[in-house]
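Dumping the structure here so I can ask a few things about it.
Every protein chain except one is present and positioned as in the full complex.
Just so it is clear, A, B and C label the chains in written order, and each chain counts residues from 1 on its own.
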Amino acid sequence: MTLEKPLSIELRLPSKLGFEKIAMQTAASYATLLGLGLDRVEDLKTAVAEACINAIEHGNHGDEKIIVGVILSMDHERLEVKVLDHGSGIQHAVLPPDIDKKILGEEDPRGMGMFLIQALVDEVEWVSNPPEGSYARLVIYLDREKH
Amino acid sequence: MTLEKPLSIELRLPSKLGFEKIAMQTAASYATLLGLGLDRVEDLKTAVAEACINAIEHGNHGDEKIIVGVILSMDHERLEVKVLDHGSGIQHAVLPPDIDKKILGEEDPRGMGMFLIQALVDEVEWVSNPPEGSYARLVIYLDREKH
Amino acid sequence: MQTETSVKVEQLKTAAEAAVAIIRFHGDITSTSKAVILDAYRALPAGTDKLIFDFTKVDYLNSSGIAILIQLLMEAHKTAQAVHSFGLSAHFQKVFAMVGITKYTHLYPDQAAALTAFS
Partner (left out) sequence: MQTETSVKVEQLKTAAEAAVAIIRFHGDITSTSKAVILDAYRALPAGTDKLIFDFTKVDYLNSSGIAILIQLLMEAHKTAQAVHSFGLSAHFQKVFAMVGITKYTHLYPDQAAALTAFS
């Protein structure tokens, strides 16, 4: 048993809403231990929570027996998070919410998760890899600040 | 990929001191999500941290490439944590610290981890299972309080 | 599971004695909070035209929770209610701005500022 990368950590969660809060705290304490500044830790928490919610709801269809995987790793330049599910992934682009349309009832009030992830991290990609599953890969650069 | 038990979670950490803080926070947020009261969460945090420190230092001899596993599960009666390492386990009983001897220099000031674990949780066992490894299994009862 | 939302509604007055309803959110604002929040909103006295959201005691807010807030702002918009907010962390002030809902609820540093702004 070895880890994918040096000093990486892995978390496996059941696909049940609420468990994204655990991923959020685990990511926060990993990032804090490795020196990420407080405001970027907040960005990371929200992005990881949203990616896990999508993996739980859309990737694994809320089947509690199926695992959501979270792999956190870091080098001198970047913190990377992979959130893995067993679904077929995402085929469409990220749509920025149109708040006026939402308020007028012309757009679903939901549908902001992927937008928020993209807005809060420095890099994101969604990779489909059936039959193994899919993952979102989020990256935060360390040099945007020195705390 | 399925979990060992329903609604359990698993964490894999490198054997490096400091990473026990992540296990501590992950355990705390798991227990909080599932309704454990605040004072028992504090007991759990210290016990999990001490078990991870021992797995890192004594079980895996601080080899960062070797994993410490943490499995958290819960049913109506109990929260269980297994902390797994790849060492040969513990052959001796838990020794309560003798503070007077420590102050007089007649006993190593260290050596309180296992004692604290035993004092803070409701059940503990150390299981040696070579060549697979060893684990500490900690249990906290839920009925000692209702928050 | 311990993911509770609770909502407390109070009635305030501006310096000029105008009625203001305040909704204080507690705990999580997520998809499971929908009924509690919409029920509290819909039970507001008829004719409420000034409303404050207090986020001080919110522990966790995700995109599904923001969608519920957008639903409230949608209903408020229909009935020309003005909504002021306070108590968000710096991070969630940023998130609200990213999503654009600061166009429909202005953010104030505290309750006094949110109330005064109705005068």
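Following the convention adopted for this analysis, a residue touches a chain if its C-beta (ideal position, glycine included) is under 8 Å from a C-beta of that chain, and two chains touch if they have at least 3 such contacts.
These numbers were taken from a predicted model, which means no experiment stands behind them.
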| remark: Considering the complete complex, of B:5, B:21, B:58 or B:78, the missing chain is touched by B:21
| said: For the chain left out of this view, which of A:35, A:62 or A:130 touches it? | reply: A:35
| task | Using the definition of touch stated at the top, determine which of B:42, B:63 or B:132 touches the missing chain. | result | B:42
| remark: Logged for subunit B, residues touching the omitted partner chain are 16-18, 20-21, 24, 39, 42-43, 46, 49-50, 53, 97-100, 102-105, 108-113, 115-116, 119-120
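FYI, only the chains that are shown with their structure count from here on.
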| query | Greatest Cα-centroid separation from subunit C: which chain? | reply | B
| Distance between chain centroids, defined by C-alpha means - subunit B, subunit C (Å) | 42
| Per the centroid of Cα atoms for each chain, what is the distance between subunit A and subunit C, given in Å? | 27
| query | Using the touch rule from the top of the page, what residues of subunit A touch 2 or more other chains? | reply | 18, 21, 24
| Interface hub residues of subunit C, defined as touching at least two other chains | 1, 3
